[in-house]
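Note that this complex is displayed minus one protein chain, with the remaining chains in position.
First chain written, first letter: the chains are A, B and C, and each begins at residue 1.
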Amino acid sequence: MLELDKISKVYKTGTFGGKKLLAVNKVSFEVKDGEVISLIGESGSGKSTIGKMILGLISITSGTIRLNGVDIATLKGGALKNYYRNVQGIFQDPFSSYNPVFKADRIFRIIREEFFPEIKIDEWNKKIDSSLRAVGLNPNEVLNKFPHQLSGGQLQRFLIARALLLDVQFLVADEIISMLDASTRIDVLNLLAELKSRGLSILFITHDLSLGYYISERAMILYRGGVVEMGSTEQVYYHPLHPYTKMLIASVPRLDKKWEEVEGKLKAKHSELSTGCVYYERCLFADKDKDCAKRPPLIEAESGHFVACSHYMEVNKGV
Amino acid sequence: MKQYFTRKLFIYLLTFFIAVTIDWLIPRFMPGNPVQVLLARASLHAEAAKEMYSYYTKAFGLDLPLWKQYLNFWIAIFHGDLGTSILLFPQPVIKIIIRAVPYDIFLLLPSILLSWFAGNKFGAFAARTKWLDNTVLPIGYILTATPYMWLAILLGWVLAMVFPIFPLAYASSPAMKLSFSWIFIGDYLWHWILPFSSLFLVMFGGWAIGMRNMIIYELEADYSHYLEALGAPRKLVRRYAFRNAILPQVTGLALQLGIIMAGALVTEVVFSYPGIGYLILGAIQNQDFFLIQGCFLFIIIEVLIANFLIDVLYIIIDPRIRIGMGGKSA
Amino acid sequence: MTKPKKRINEILYFALKNKRLRVGLIVVLFFLILAFVGPLLTHYQWDAYVGPAYHPPSYEYWFGTTTFGQDVFTQFILGLKASFLVGIIGGGIGTLIGVLVGFTAGYHGGMIDEFLNMLTNIVIVIPTLAILLIISVYLKVRGVLIESIFIGFTAWPWAARAIRAQTFSLRSRDFVDLARISGIKPLKIMFTEIAPNMMSYLLMTFILQFGGAILIAATLDFIGLGPTNAISLGLMMNLAVLWGALPLGMWWWFVPPGAAIAAIVGALYLTNVGLDEVFNPKLRKL
Partner (left out) sequence: MSLKVKNLKVYYQTLRGDVKALDGATFTIEDGEIMGLAGESGCGKSTLSNSLILLKPPMRFVEGRVELDNEELPIWDMEKMNHFRFKKISTIPQYAMNAMNPIRKIGKMVSEILKSKKVDYKSTLPELKRRLDLVELSHDVLNMYPIELSGGMKQRMVMVLSTLMNPSLLMADEITSALDVSTQKAVAKMLVEFRNRELVKKLMVITHDISILYQIADSIMIMYAGKLAEKAPTSVIINSPRHPYTKLLISSLPDIGVKYSQRKLTGIPGKPPLLLDPPTGCRFRERCPVAFQKCLNEEPPFMEIKKGHFIACWKEFEKNA
């Protein structure tokens, strides 16, 4: 189980770190074994930052991330390597994930060098073969090629195969299909869903709500570094409570019905720290005199369904 | 923007501090006793030598603790006291330098500015114009690869010796007295033209090539393509590209200053032109430490000031610095 | 499976097709061969008085003789060799330091970057020639090697700057992150992931440093601060000016050294632009 406990990330920007940017603000959640959680938000919402913190690629400003009770910030050397044996990531741009001067299958060789130097090469090749087949690739077609000779979908599957070689428990999938063509997208998505049935937990980071709905049990809506709503996907998609979630869902281009008229304002987002509700400027219900001037806490509205909205609290007072 | 300035200023001050420290360190920590070397070179008779020895020992402050020597050095600098020259004994170094500086300024400023303007204009004009790119630009490569002194020697040889049109040496005729008369100015310009041309030509080549390479990138930038898609005339597209390409060239100017100074130095040597460069040569040949230290200090100050001016200019012409400074990343 | 070959073929194709690159390389090679074959063609010492003074080029003395009757061709050949030496050592050291500083700054970012950046800026602003000058004055005996090392140690800043920017952009690529979550150590990542992507860039940096080092050395030599125990192209010009080659019209003494430097460095710059066109598809014209 992976737990995030009030993690925050503050970026120092400007020369000599003059300004501060709160990218993630006290986010807490947990991912149980074998669970797929969608982390949904627009660009700049901090969703990728959370993924990178879990992968140890950027430092955590405050808060702790624990894998099975162990604080990952304390991991070093062998322990850290062991962590990467269990926790892996796949990134958005399949082409950028490969070093263009080397063949794509070099990522497997690295895994062997770093984690399994004791396995014999024949045996290792067999393992590669079977994990490639597991992700629906024909080894003969894809091995020994340069990244630019493979398609985006193939490259992303390669990365999933890499994670399989490591026998991971937890996968951070950061917008992994947003750069793929519609025709191959769904296959990669299906693959993730299959991994889940093998007992893997997945943090599925996306800006596309329909994709989040397709594979995950729970969804988290992130806005400007903070969680505004969290619950089972059905709860969040069919009974959105936060105005931002409502606006997002209304904005999704769907194939079954035309856009509804829920207007979100096109106001510029800005990034400085503010004490009030993060969604204040764009919110249709915001009211200066009410509690919107304070940051609303994440409260449980119904079983397992959390929302952070003063308006909601106001309307449902006493319920 | 304010932050940008403070940062720059900090770096300049630090640079100045380090440069002065180097200036102070070297005669003290290089092998050999500089005072001995000095006196050996000066070859005075015994009594004078003794007097000189005690004078220089005091001047270097060699009998004081190091930190005190260092402190005194700074104090002296701020009092404009750079010691006494040996080469031109007993003139104070500061006086000699101040006499030489105007020659430098009138030689360097026009050659740098004019070559920069002309080179950039020409480079932009030649870029993506096939025949110019293939014929004239190679000349630019040769020019920028030419050692300053060699071009100076060539010009001197051809235009002063083979065809004696211009004078080969000095900043004015020896008989001429420094004055603000037209005759003097004419004579001065007459002597000025060869050193100026040799500096100008070498730099011109460099700027032309730099601009040519820069503008080719800009013409492939998205904003250039958009202009083309909107049917903007070639002239406008190129003008926009030029405006963007000129920014790195301004930075380039700052980066090149040190090399340009070196070029000016050797050019002055070739033409016996009485600027700081010529002075340095004399100082080196006569092991005149105080004069070397003084000249070094002045070059540092000149380069720092020029750099600072370029920075200010850069802020004026690049809105990204004026508005953006920090912030948008991450 | 044929792709890697194809990529190399493509680069070779453009390299061979590129006129600038061809001309540049041919000129550099010509002088390089001359510098190494040349000593076989002459049996004089560069400082020996071997013939009549003021002698213009002739069958016996190909490039004529100096005011003292030294053979100019011998000086030229040896000077050429010295120039290449300075270029390779000085340019090599400059590139190496530039790479180390640029890599470290670009990869680590943060305070290390801030510090190295400042150092780079300072070295850029201090006129390096002035420092070389001061140091040279105090060194009694100077060889080509010492000179090259000094040049290398002062010429690195702009290389560091350029490489830092490149590293910076490569570092943010996902494959570096992937290497990190594969448990590879930072130093290894720098050399196995980032460096291979910068080979063409490093080559071009070295070429520019090479040319720059030759020019700086010529300047130093010309003021008389070059090697005290050997001849160089800059020193030839220095001697020519010092001993009245100009008023005496001894063009054979001062034209060849400068021309050689201009040709070599110019050709190097040309090669560089050619390489840029080869490696950067945006600049290619079909």
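Keep this in mind: a contact is a pair of C-beta atoms (placed from the backbone, for glycine too) under 8 Å apart; a residue touches a chain by one contact, two chains touch by 3 or more.
None of the values given here were measured: they were computed from a predicted structure.
A.B. asks: Out of A:Ala79, A:Ile119 or A:Val252, which residue would touch the omitted chain in the full complex?
C.D. replies: A:Val252
A.B. asks: With the full complex in mind, choose from B:Leu25, B:Leu113 or B:Leu236 the residue touching the hidden chain.
C.D. replies: Of the listed residues, the one touching the omitted chain is B:Leu236.
A.B. asks: On chain A, what residues meet the omitted chain?
C.D. replies: 42-43, 151-153, 181-187, 189-190, 193, 207-211, 213-215, 233, 237, 247-256, 258-259, 264, 266, 268-269
A.B. asks: Which positions on chain B touch the chain that was left off?
C.D. replies: 221-223, 225-233, 235-236, 240, 243-244, 247, 317-320, 323-324, 328
Heads up, the rule we're going with is that only the chains that are shown with their structure count from here on.
A.B. asks: Just give me the whole-number Å value for how far the CA centre of chain B lies from that of chain C.
C.D. replies: The answer is 22 Å.
A.B. asks: Express in whole angstrom the distance between the two chain centres, defined as the mean CA positions of chain A and chain C.
C.D. replies: 49
A.B. asks: Residues of chain B that touch two or more other chains: which are they?
C.D. replies: Within chain B, no residue contacts more than one other chain.
A.B. asks: Send over the residues of chain C in touch with two or more other chains.
C.D. replies: Residues of chain C never touch two or more of the other chains.
A.B. asks: Applying the document's contact rule, which stretches of chain B touch chain C when the two form their complex?
C.D. replies: Of all residues in chain B, those touching chain C are 11-12, 14-15, 18-19, 22-23, 26-27, 30-32, 138, 141-142, 144-151, 153-154, 156-157, 160-162, 168, 209, 213, 216-217, 220, 254-255, 257-259, 261-263, 265-266, 269-270, 280-281, 284-285, 287, 292, 295-296, 299-300, 303-304, 307.
A.B. asks: Name, in rising order, each residue of chain C that touches chain B in their complex.
C.D. replies: 118, 121-122, 124-131, 133-135, 137-140, 158, 211, 215-216, 218-219, 222-225, 234, 237, 240-241, 246-247, 249, 251, 254-255, 257-259, 261-270, 273, 276, 282-283
A.B. asks: Considering only the defined contacts, which chain A positions touch chain C in the complex?
C.D. replies: 16, 52, 55-57, 80-81, 84, 87-89, 91-93, 96-103, 107, 110-111, 114-115, 144-146, 148-149, 159
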